[in-house]
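Everything on this sheet refers to the single structure shown next.
A single protein chain has been removed from this complex, and every other one stays in its place.
Going by the order they are written in, the chains are A, B and C; count residues from 1 in each one.
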Amino acid sequence: MDERDWTTRTPDPGATLMGEGVTIRCAAESGASLVSGDLDAAIASLAPGAPMLGLLDEVPEKPFALRIARDRALLCTDAPLGQEGWRDGFAVSGADDLFLVIEITGARRDEIRSACLGGGVGSPSAATLFAGQGALVATCPGGLCVRVEAPQAAALWTHLDRLIAAL
Amino acid sequence: MTGWRHDSAGMVDRDRPLSFTFDGQPCTGFAGDTLASALLAGGPRILGRSFKYHRPRGLWGMGGEEPNAILDVTENGRTLPNVRATTMVLRDGMALRSVNAAPDAARDRLGLIDLAQRFLPAGFYYKTFMALGWMRWEPMIRRMAGLGVLDADHHPPADAPSMTAEIDLLVIGAGPAGLAAARAAARAGRAVWLVDEAAEPGGALRWRGGEIDGAPWQAFARDSCQAVTAAGGRVLTDTVLWGAFDHGMFAAWERRADRPDRHWRLRAREVILAAGAIERPLWFANNDLPGVMSSEAALHYLALYGAVAGRRIVIGCAGDAPYATAAALAAAGCQVTLVDARSETPPAPEGVTLRRAARITRAHGHREVGAVTVEGVHLDCDTVLVSGGFTPSVHLHCQAGGKLDFDPRTDALIPRPGSAPLLTVGAACGAFGLAAALAGGHVAGGGAGPAPAASGAVWGIAPSRPDPKARGRVWIDPQNDVTLKDVKLAAQEGYRSVEHLKRYTTLGMATDQGRSANFAGLAAMAALTGQTIPETGTTTYRPPFTPVPLSVIGGMRRGEGFAPPRRLRLEAQHRALGARFREYGGWLRPAHYGTDEAKAAQAEARTARQTAGLYDASPLGKIEVLGPGAAELLDFCGYVRMSTLKPGRARYGFMLSETGIVFDDGVVLRLAEDRFIVSASSGHVGSVRMILEEARQDRFDPARVVLHDVTAQWTTLTATGPASRALLGGAGIDLPDLPHMGVAETRWQGVPLRIARVSFTGDASWELSVPARHGAALQAALETARAGHGACWVGLEAVMILRAEKGFILVGKDTDGITMPQDLGWGGPRDRRQDEYFGRRSLFTPEAMRPDRRQLVGLETSGAPLPTGAHVLASDGPRRSAGFVTSSCHSPTLDRPVALAMIEGGRSRIGQEVTVFHLGTLSTARITDACALDPEGARLHG
Amino acid sequence: MQRFSCPFCGLRDETEFHFAAEAGKHRPEPAPEVSDADWADYLFGNDAPRGPAREVWVHLTCGEFFVMTRDTVTREVLGSAALPGRSQ
Partner (left out) sequence: MQRYSAFSLLRHGLTGHRGWRPAWAKARPRAAYDAVIVGGGGHGLATAYYLAKNHGISRVAVLEKGWIGGGNTGRNTTAVRSNYFYPESVALYDLSLRLYERLSRALNYNVMLSQRGMLIAAHTPAQMEICARIANAMQLNGVDGHLMGAEEAVRRIPLLNQTADARFRCLGGVWQGRAGVARHDAVAWGYARAASALGVDIIENCAVTGLDVQGGRICGVDTTLGRIRTERVGLAAAGATPGLAALTGVRLPIHTYALQAFVSEPVKPMLDTVLLYLGTGTYVSQSDKGELVIGGGLDRVPTHGQRGNLPAQETVISGLLEMFPAFAQLKLLRQWAGVVDVVPDSSPVIGPVGPGGLYVNCGWGTGGFKAIPAGGWLLAHLLATGAHHEISRPFDLDRFARGRLIDEAAGSGIAH
């Protein structure tokens, strides 16, 4: 081999990292869709009443939508929606497997947050850089809930593992 | 050994002696010592050698301003170079080595250089070493320069987290002014972060002591810190604020004993700077001798560590500050003579001989100080303490954009109020003395009621400046060996701007950042040129305030965490099949299966042509373009029109940059009238999406077309080769009747399955995409069917062979920053399209019209494949390059080498022989069409 | 670490943004009627002003293109505005 061996791996759903005052868990998304365009119409049609959440907003029971941009959001549902394509004024694409969900809980979660997140509290968009990776970041009971695109999950997971040891 | 340990003073733990060595000699200290305090109390006086003249150097200061006591420290077999003895805690078993000295600080052989000092003035190297060429001399000079020695085997871990905090009030410095500010603000309910570089709050109170509000200062400090914590703030000790950056950000380095250091990015609504001041030396002949020390530092060592600098001590000063030092040393049993340049002074402390209106003009001694001349009188002594006033620590104020004013009262440059977005208080703005510091801090912190009370007036100070007429060698910068004569020479030769002075003499460029040298250099230049201090100006203050470990700035990015590539969902499955991975376009992908790369790639490519090959194409971009405006957007952004594509079909095309250069290539699938998928190449997905986004938002109606990058939603596995259809059938996949470039959305075992008949190999190929959670099942089904059809998994190296045989390009490998579509044989849209599209106009510049542009062709040779990167020589005129080989390999199917090349006017030269140049050797090749295999495309339909 | 304001997301770290171009350029069209010089000026000509500058930026995490006014010397951000026609 001319190049390096790669020892880190993408976490499987259910994987956990434990550290002093921090527990980190990886989960799969139950169901998620990217919706764009007229978001009000999309929510009304696909998941009536689902709240639209921004950065570090607290997530309720599903369904809810994590705002990504002015006219784009990730609608998180209990199961895949499957209604893909252009509808009247909005578009839907299946994204059930686009992200892995990483939940960070425990007394020292704020230190993890401080080590991974720049500023931006109160932003209407949940999309931000988290430890240098693009992610959707919200608050879940007892901690942070971070959605990272699956191909980058290995990098974030490994970083969090090293971070727990270094904090 | 002149320094000694007082029986009771200080706070070291006398029950815990620690042993260490200095230059191999055993020494002892106590728990609680710094390296500097232990060496002062029980070590040798010569701790190192100066940079240029190799003069003996001893301890000068007590913190980051220390220019001399720089040591290599070995602990547990690992060495850390250039450790400042004043800021490192002593641990048992440490081995300290002086730097820049051989064999050791006491006996440095290069000390002889000092004898030639008269021939080595500032910048002497600009005037000589030219005759034989600098390279002749450089190795010798390099060996003599440098301080410590890097430990090649010591790789400190990349473990410093980078933390971000947004805070209400940041107070920098926990001396009396900072404590008072923090306490006042915290009491008003504000969340304050109080940051100090020392291990404990208190600043100069820690060695000067004092009563505040009628109680010992410790109570005040404790109370202030408690108030901060109670109000939701934080006290960070051992933390150096090392830089002020744009938009109000401060960077801080937090040192931690048993855990990795941390790097803080702090942003505060309000900032109070209470960074104190640093004592200046005095400028007399031989003021660099070991045993000449900062007066304040001597008090610091006595009060905190019981380390006493000497026994017969002369203190030179022109201000009130050293009177406390004199008193404390006299009380500790030293014989102390205070030499004050002022004629009106405070009374002599008890037991101290005071000489008014007197100055030290020369220090005497060979290797360390043994006497001084004071107004022509010879005074024997073993230690000289000096205090030439104080330089306020205005660095962060200036880094934040602040300006300075000259304050004649303190003879110092102090922050101009309002010129930077922070408030400076205490000694950092020239308020010397406890009561003044407390009052300033209290007001700055918004304190209600009276400030904390303390006795003591503001310190009197009379200006001390280097005297340009002084005789002898007077040091301005002791580490870099810049003397007053060097400043004079710089002025004489015209290097008068402070920046020229700094660069010509190296003044202030040592590892103490010029803390104690800069003001003196500036003052000397001002005196020499007849200018005022403000006219002379200062050099620019830039981070870092104190040298910061590179490991702290570098943070945790290292190894796999450095620019981590994207990972496949099926990585484990590929590994189980023996895949070896390599990075391609930001993704980690199987390069080949098995250990022998060259053999494996050839075998995989051969099998894929003979029967079938399977590969993981998941990184291929999948940007969905949705909405009634989708076709219009793609037509504008693409070189090949997509609005004419029928749903259920795919088309190959390019995306250009506005400069007409081929930016990406790939297939666009049309799933419905208002739904397309752009298969950007794996490394370009993000940038292609941004080109589409910009056009969507800036040119079109964003309500009529939207973009979803769902690349990672899907796992895509491709089957290629004559047996691929049968293989897929064997895996239980019902293949619809699809023509080449047909697309179908179907289901497999109840799971959505998208099938696209697009080919990157020239053989019939089936791209199968399923939601990623079902990828493993699809992979397992294919793997089960694989052996029965004689198929194999192929890595990217084999795919590269397959596409090279067909003349299919890889953008960025076969193209470069001047390649336009017509160079690739795709002139059609350029010639025919009448509508506007991205990059269009650039395809018609004079340069774009030239017939001799480099064009994509094939090269045929016998024997070994041509080296990729070899050049093709122009056929006439002087020897020059007419192009180069961009891809090359042995084709196992054709059993001969194939190569792609970009050659000037290549397509009109097909059939011609050319000369190929590679690292001095020449060979010949014949220009062919880029496609070497199945030019009719019969295999596509197989 | 500078901080820029996305007209939709608000204040974010500079690492989330990418500079696109100086603002105020209009793409000359149609191509056959555009001179080489005008096209080159559109592609490459800049003012590179000292002081206030209007620039097109993109907020990478949300994909919004917008116009930011900044002082190129002090680096103070003077304002951010959505592209015309973009609304909440």
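Before moving on, here are some points about what is shown:
The rule is simple: contacts are C-beta pairs under 8 Å (C-beta built on N, C-alpha and C of every residue); 3 or more make two chains touch, one makes a residue touch a chain.
The model shown is predicted, which means the values in this text are computed figures rather than measured ones.
Taking every chain of the complex into account, the absent chain touches A, B, C. Note that of B:Y504, B:Y639 or B:F700, the residue touching the chain absent from this view is B:Y504. Here the missing chain is touched by one residue of B:R259, B:R409 or B:R880, and it is B:R880. Residues touching the missing chain, restricted to chain C, are 1-2, 13-15, 18-19, 36-37, 39-41, 43-50, 53, 55, 72-75 (touch as defined at the top). Of the residues in chain B, those that touch the hidden partner chain are 79-82, 118-119, 121, 124-131, 133-135, 138-139, 141-143, 145-158, 162, 243, 245-246, 249, 251, 265, 485, 489, 492-495, 497, 499-500, 503-504, 509, 511, 513, 540, 542-544, 547-551, 553-555, 557-560, 562-563, 582-583, 659-661, 812-813, 816-818, 842, 845-848, 867-871, 873, 879-881, 884, 917-920. Those residues of chain A that touch the chain absent from the view are 2-5.
Please note the rule applied: only the chains that are shown with their structure count from here on.
Multi-chain contact residues of chain A (touching two or more other chains): 72, 118-119.
Under the contact definition stated at the top, the residues of chain C that touch 2 or more other chains are 1, 3, 60, 63-64, 86.
Chain contact summary for the complex, chain A toward chain C: residues 55, 68-70, 72, 118-120, 122-125, 127-129, 132, 134.
The part of chain C that touches chain B in the complex is made up of residues 1-3, 18, 20, 28-32, 34, 36, 39, 43, 58, 60, 63-65, 74-75, 77, 83, 85-86.
Note for the complex: chain C touches chain A at residues 1, 3, 6, 8-13, 15-16, 60-64, 82, 86, 88.
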